[in-house]
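Here's a structure for you.
Shown here: the complex without one of its protein chains, the others still in place.
Coming up: chain A.
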C-alpha cells in the first residue's frame, strides 16, 4: 500500500505538517547570545515544550516515535527520515516546531528564542536533508519584531512559511498583525496557522472547559474565528498574494461557514466594503487546510460531498501530522475512496501551487 502510494504520486508526496522537537533547552545554547544563554541557564529554564500534546495522551505520539525511552518524538532526524520521509517517498516535508516561544511574556526573550529556534532549524534540519522545509518561528507577541525575524531569515530557501498559533492575543485579521503579513508576502512565504498557543484566553468563548477533549475539539472554533477575522479585516485585499494555511484545524466545517459568511455578507458588507466579493471566494483563493487530523465522516462518500461543498479541490494539502497519532496504519493518512485526480491534488499538486519550493 505504501508503495502503491509512491507509485501513484511518482514525484513524491508533499507532507505539509510534520513536527520536529527541540530535544532540550541545551540544544539551543549554541544559537543563543551569551547574555540569553546565561539567562536561560540561571533561570533554570529547561524546556519550553508546550504540552499541547501531553505525554501519555493517546493522541500525542505514534508508538515507536520516541527516538529513545524518554526522548521527545520528533527530536531525532534519523528516525524522522525513516518514519516519514522514506516510507512516504516524501518530496518535501514542512516542519513545524511547536515550542513555547509564543507563550513567553518577555518579548525580548521570545525574540531571542525565536532566532535561536530558527537557526537551530537551519543547522540541524534544513541543512542536513534537502527534502526538509520549515516554518519560521516568530515572536508573535510583538508583530514588528516578528517581521524583523522574517526579514532576518526569510531569504533562506529552507523556509517556506511563517508559523502562527491559532490561539492569539487578538484576532489575526487586525492591523496590529499586518507587519507579519507584509513581510511574509514580500518573501513569498505562506502564513501557517497551527493549533495551539496560550494567551490567557479560554479556548471556548463561554469560559474554561474542564477536559483535554474539550480543548482539543474546540480548536476548530478558534480557527473559524481567525478565518472570519482575516477575511473581514481585508488582509487579502491588502496583501493579495498572501495565502494562509490552517493546520490541524479540520475542514469539514468549512462549507457551513462559507454559507453563513456569504449569506450575512450580502446584508452586512457595507461594514467591510473592501470585501467586494463573496467571502467564500476569498477563502477559496487564499485559505488552505492540511488534511490530518481528519474529521472522519462515517462513510468516505460523505467526505467527498464535503469537498464538493467547499467548491474547490485545491484547498486541501496532505499532512501526516507526524508524530501525532490520528490513524493507525500509515496509509490511512490519506482517506480511502478519493478519485485519483483529487488524490494527486491533495498529495502534492495543491502544495506546489501554494508554497515556494
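Convention: a contact is a pair of C-beta atoms (placed from the backbone, for glycine too) under 8 Å apart; a residue touches a chain by one contact, two chains touch by 3 or more; residues count from 1.
In this section, contacts and distances are computed from a predicted model.
Engineer: One chain isn't displayed here; going by UniProt, is it "Oxidoreductase", "ABC transporter ATP-binding protein", "Respiratory nitrate reductase beta subunit" or "3-phenylpropionate/trans-cinnamate dioxygenase ferredoxin subunit"?
Structural biologist: Missing chain, per its UniProt entry: "3-phenylpropionate/trans-cinnamate dioxygenase ferredoxin subunit".
Engineer: Among A:269, A:284, A:305 or A:330, which residue is in contact with the omitted chain in the full complex?
Structural biologist: Counting the whole complex, the residue in contact with the absent chain is A:269.
Engineer: Looking at A:82, A:151, A:175 or A:299, which makes contact with the chain not pictured?
Structural biologist: Of all options in A:82, A:151, A:175 or A:299, contact with the hidden chain holds for A:175.
Engineer: May I ask which residue of A:15, A:233, A:321 or A:349 touches the chain that does not appear here?
Structural biologist: Residue touching the chain left out of view: A:233.
Engineer: List every residue of chain A that touches the chain not included in the displayed model.
Structural biologist: 175, 233-235, 237-238, 265-270, 273-274, 276, 278
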